[in-house]
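A protein chain is absent from this complex, but the other protein chains hold their places.
Letters A and B mark the chains as written, and numbering starts fresh at 1 in each.
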Amino acid sequence: MKETSIAGWGTTGNAPARPARPFDPSAAVELQDVSRWYGNVVAVNDISFALRPGITGLLGPNGAGKSTLLHMIAGLLRPSAGHVVIGGAPAWRDPAIYRKIGLVPEREAVYPFLTGRQFALLNARLQSLPEPEISADRAIARVELTDAADRPIGTYSKGMRQRAKIAGALVHEPPILLLDEPFNGMDPRQRLQMMEILRAMAASGRTILFSSHILEEVERLAQNVLVIVAGRLAASGDFREIRRLMTDRPHTFTIRSSDDRRLAAGLVGHPAVYGVELTEGRLSIRTSDFGAFTRALAGIARGGGITLQEVRPTDEDLESVFGYLVQR
Amino acid sequence: MIRTIAGVTFRALAGRRRVLLVSLLCALPILIALLVRVSGRATGLDSISSTIVDRLVISTLVPLVALVFGTSALGSELDDGTAVYLLAKPVARWRIVLAKVIVAAGLAVLVTAPAALASAAILGSSTTWLPHALGYAAGTAIAASLYVMVFLALSLITSRALAIGLVYVLVWEGILAGLFDGTRTFSIRQYALGVAQWIGGPGTTGDDRLAGSTALGLAVAVFAVALVIAIRRLQSFEIGEAD
Partner (left out) sequence: MTGSIYDLGYRRYEGPRLGRRHAVSALFRHSLRSVFGIGRSGRAKVLPFICLGLPALIAAILLGVRALAGRAGVENLQLIPGHEGIFQLVAVFPTLFVAAQAPELLGRDQRYRTLTLYFSRALHRTDYAIGKLLALTVGVGAIILLPQVITAAGNILLTADFGKAIGAEAGTLPAIVGSSAIIAVVSAAVALAIASLTPRRAYATAAIFGVFIIPGIVAAVIIGLDLGGPSDWIILIDIGSLLDGANAWFFGVPASGQAVFASGVPTGVMTAAAIVVGAVASAFLVARYQRIAA
């Protein structure tokens, strides 16, 4: 897990530029010490990470800086400090990177008088593709918009507009895909379909980054998670791994056994356990050292002749992890 | 590439209601010219023609039309942030600006130059009506293109481009430039009238104007400067979070 340092965020003046560390050639996108401030407000605070092929989820509460970060990666916003590097070159002021990037922004689609097909075609032409019509049709088919493709985008529902935007971003088959709250307004079926599309693209080696504040989406789709809170990177990696690393938080387990009360009595004596709660039908244990606890549990149960029927960590889901991170 | 962007811009700008309104507006000078002719009046036509084309068309209609087309060609997309779809593409920024300018200026010229041409032609005397009309049309075209370019550049500098543009037109062109002779070198209206005088021959616009070549040269210079400013601003244009 990588923690971001607090030191180094500048004031409204210019922060001294830190020399770039050598960039990782295997990473599609790399950020080093990237910050962005607007006057006195720091939107993104000293963030460093590298994106590799696969799906990464950018998770954070509203206003945490996800959009700002995405726009900086997309070369649409200049970092106030730090470096955003795509394929070895800075992302800012370089229109050529858009051959490699597909961006699905949060905003409404431009030109509502264009039909879905015309919009995809416009994107294809602006990308200087050799066969724009074919690429546009293929992108439309991929997001399953073929039926409505000849109606103006202004008449689309919100979910259809999202799909039109995604078609526009896929039209040039970019190796890097950036999506800002892509599942907004999609019904569950559309969301599942879109997730399938993204998984297929990731499996073929693309680097995908999507932002969301909906935990279930990120939990289901992302192999890697970047948690942003108040402009800072609070955690990154697989969220279960993150949980394990948070040793200053007690882990909570739910246990069902043949004799909860006697098991509780036995566990209370163990130094790793500091919270025991007995409710109808189950036992909730809070422990500071889950390694020692899991080893002790088996021994205590066997010693008391108690059968363990269910042992389940209650707070290893992304929601609890997120909750802990936000409260820090 | 430029053609693609120009095509979309054209469809965005030439919406039905807008074209209708603007055309009605530009039929106005022609109607007045016809009215004058119909009234049978024979003297002082040149000064009337000059009033119509200079005060009504070049000083009022052209700036308003150019304001509408010029600030919304790029400004409307920048304002609501949908410019991201145009900017997140591997297209050189100068192509984008040029495409927008061509369409916006083209529309403005298309709408205003015929009005000036027709009005001047209707009111012109039998000997000089053609050169005068052509001169005025050329002057109007120059004014329209220049205003559009300046307002387009302005829309990249500030979100209040329209207000500032209006203040410029009203205060600078309307009041100050008429008062002080030295301001002639900085007034788009004077460039237009100088060119009109140059092409239409002496007596076209009545007053003492900038020399034609000077006027044209200044116009081209202002256009180039505004173009460069616009391109550079677009290259560093930042699009942040949706608000």
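Everything that follows uses one rule, which is that a contact is a pair of C-beta atoms (placed from the backbone, for glycine too) under 8 Å apart; a residue touches a chain by one contact, two chains touch by 3 or more.
Since we're looking at a predicted model, the values are computed, not measured.
Remark: the absent chain touches shown chains B in the intact complex.
From the options B:S72, B:T112 or B:Q190, the residue with contact to the unseen chain in the full assembly is B:S72. Only one of the listed residues, B:L64, B:L117 or B:A230, touches the absent chain: B:L64.
Contacts to the hidden chain, counted on subunit B, fall at residues 25, 28, 32, 35-36, 39, 41, 48, 51-52, 55-56, 60-61, 64, 67-68, 71-72, 75-76, 160-163, 166-167, 170.
In this text, only the chains that are shown with their structure count from here on.
One inter-chain figure worth recording: subunit A and subunit B are separated by 49 Å, centre to centre, where each centre is the mean of the chain's CA atoms. Of all residues in subunit B, only 1, 4-5, 8, 11-12, 77, 80-93, 235-236, 238-242 touch subunit A in the complex they form. Taken in their complex, subunit A has these residues touching subunit B: 67-68, 71, 74-78, 93, 95-99, 101, 103, 105-111, 113-114, 122-123, 125-128, 168.
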